[in-house]
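One protein chain is absent from this view; the other protein chains keep their places.
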Amino acid sequence: MKAKVIITPKLEVLDPQGKTVQTALEHMGCTGVGEVRVGKYIEIEMDGDADTVKAKLSEYVDKFLANPNIEDYRLKLED
Amino acid sequence: MSADPAITPKLIAEHGLTPEEYERIQEIVGREPNFTELGIFSVMWSEHCSYKNTRALLKGFPVESPRVLVGAGEENAGILDIGDDLAISFKIESHNHPSAVDPFQGAATGVGGIIRDIFTMGARPVCAINSLRFGELDNSEVRRLFRGVVSGIAHYGNCFGIPTVAGEVYFDKSYEGNPLVNAFALGVLRHDQIARGAAKGVGNPVFYVGPATGRDGLAGAAFASQDLTEESAEQQRSAVQVGDPFMEKLCMEACLELLATGAVAGIQDMGAAGLTCSTCETAARGGTGIEIDLAKVPQRSPGMTPYEILLSESQERMLIIVTKGREEEVKRIFDKWDLPWAEIGFVTDSGQMVVKNHGEVVADLPASKLADDAPIYHREAKEPAYLAEVRRFTLASVEDVEDPTEALEKLLEWPSIASKNWVYRQYDHMVRANTMVNPGSDAAVIRIKADSVPGGDNRENFPEKLVALAVDCNATHVYLDPYEGSKAAVAECARNLACSGATPIGTTDNLNFGNPHNPELFWQLKEAVRGLAEGCIAFDAPVTGGNVSLYNQNPDGAIDPTPTVAMVGLVEEEQHVTTQWFKEDGDAVILLGAPVDSEDALQGLGGSAYLQVAHKIKSGQPPRCNLDTERTLGTTLLGLIQSDLVKSAHDCAEGGLAVALAECTFSELEARNTPSFLGAEIDLSAEEDFRLDALLFGESHGRVIITTSELDAVKAVERAKLLGVPAQRIGTVGGKQLKLKTPASEHAWEVAGLHDLWWNSIGNAMA
Partner (left out) sequence: MKFAVLQFPGSNCDQDCVHVLQNVFGFPTRLLWHKESALGDVDAVLVPGGFSYGDYLRTGSIARFSPVMQAVKEFADQGGLVLGICNGFQILCEAGLLPGALIRNRSLQFRCEHVYLKVATQDSPFTQAIPEGKLLRIPIAHGEGNYFCDATTLEELEAKDQILFQYADRDGDVTDHANPNGSLKNIAGICNTARNVAGMMPHPERAAERALNGDDGRLIFESLIAALNPAPATA
């Protein structure tokens, strides 16, 4: 089972990387660009079915892979 | 065995080998080489690894002195004694081609590579400096390369934990598309800690340490030995290595710990040509043979062929020959640092480099011949046609300046002269708490204390040392006269060291040139080596090692010949450490050296920054460099400093006297956004024999601005004159303006205004 963890900076945290990317896109001629957030994407191969993996990983995502002080995350699973 | 491509003339050519070289290979091996063996020869005999086009020339360098413990060419880096059983190991190396393709990783791995060369010698790397060159900043591609290179160096150096304490950055059109990234590192060790890269002791096991081998940098050495074109850039994207400074830090700590156990018979890093180079060079140095089995080499990608494993340039890997019976210590230490290791072979007495894959022999070559018998070429050299025009240039067509106000401002803003703070504030220059003089002065000065030595040093009252470092090359001068310009590069380095209170003790050079098959470009190289050699002899600072980077050109042409010189010196006592900034109101400003070389028809303006900036001219014989004069100046200045007469010292270089004076008024930053200024009133009205532009902006050599207390001024001037150095008091420190009195006029600049232009120029260009 492949677990996919998507981590992004919390909305209230300043994201200078996102801002820089947004400005750069505009400069490159990309019109209609709204807000940009730059985060992290982690893929983890795990043994077990979806429920087992979700139960096991959630704790680690919350305690280690993401820092809830400054980050939000979503956990997706794929065969 | 899987089907290897057949050896055809086309394949041989693609490997960068000539038909004659291939014949020679056949003679050496005694048969047709196979595909893997062809690959091995191709990297070992590339210019980058074998120096086949330049070895003959480099013999001209002075390489000996009583301090030399390990000389140029013997090992990865040279080593000099600095007294009290202590020694330093240093070298400069380039990573130009990779930086053109991937500026961040190219520069980062350049830093990684030079650091490894230093700790391979058993030394703890304690500081880094670098010399960078790019095209002009108004080009967005240039800005991309500049930004990438600086952040790559910062990323690697900062994470590894080495302070980057000095450097130079130049911008010139000739480097467009061919940035130069020359990285230098210096390490410290005791005499008894010197480690060698020789495979000694038949039967000793050979260990591989570091991350698994992947396809990075495949045939990077061969890649560095070609001109860069659009196609080659695309193809070679796979040739750029990706570095991991954290891994390197662990590797260094583990290696130094291992070396302390005495269990290491030989150690070599896997740099250019990775496993190939390290195995055959250690065997060649040891006069032994080596046998390895690739199946035991940790591999990152599935299905790697022997060719790929042998030629890969994956970073942060070391080859360690361990004394038989002491294998457990290796395992214990590398496990402690969580570093992957593998026992991959052993030392033999056959003199052959034997490579097996799952027990089957895939390469069997004589190690010494492979490592040492690359052909030596004596390339044709022909004086370039452009020099005739350069020599014809006179000042008749150049109107003298009436009001230098704007000229000085433009020069201080010119990126090659402007403050490089945008660069160095991205480098941690203070880690290890040993940096006595931070970036911004003529030379950096670091101290060596007990914990600088691998494993620490337990001596009561450890004899601390002070090492000064500078790196210089005015490539415009070299372009206009390779011999004079190269002599001057050495002289400038030595002058910068003297200004910081140091005596030069050794040199390392990075020769960055174009295609050696072009006789005019090869002539530049030949003349540059001649100039460098004379310079190093004059200052008794032998070359302990260095690097040659050729083929730095693209369809638009070659770079300006750039023989980068880095010099290291020793300061005897802490109170001798001198910086370039004015210190106190009321101090006397003294010029050592003749203000303008009276024998120079161009009065020091040839090849000057001023001619380029104010008149868009890049021509004219550059200023002559008189090594005797420079040597006398250096020893005299040092004598004055050691007599506690000198409060600040700054040499005159690009932009001449006026720029140097301005730089003295921009006192060292107290803290973020907190500059402090000390102006001066300077009187040059007696200098009626020269053009005003020459007086203010000419780049005649052999000049240093010093300040002394008012009380010591006369004594300092008299002492200098007595020792044969022209000296005159030219002014006094005070106020917040730089006031200049010339024969015809008077001018004043607000120091804050000049500082603003100078400090922010590059930051503004990069915003």
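As written, the chain order gives the labels A and B, with residue 1 at the start of each chain.
The working rule: contacts are C-beta pairs under 8 Å (C-beta built on N, C-alpha and C of every residue); 3 or more make two chains touch, one makes a residue touch a chain.
Predicted model, so just to flag it, every value in this text is computed and none were measured.
For the options B:Asp451, B:Asp540 or B:Asp756, the residue in contact with the chain missing from this view is B:Asp451.
Touching the omitted chain from subunit B are residues 151, 154-155, 158-161, 244-247, 249-250, 337-338, 424-433, 435-436, 438, 447, 449-451, 574, 669-674.
Within the entire complex, the positions of subunit A that touch the omitted partner chain are 9, 12-14, 16-17, 20, 40, 64-65, 67, 69-70.
Everything below uses one rule, namely that only the chains that are shown with their structure count from here on.
Note: centroid distance subunit A to subunit B, computed from Cα atoms, is 41 Å.
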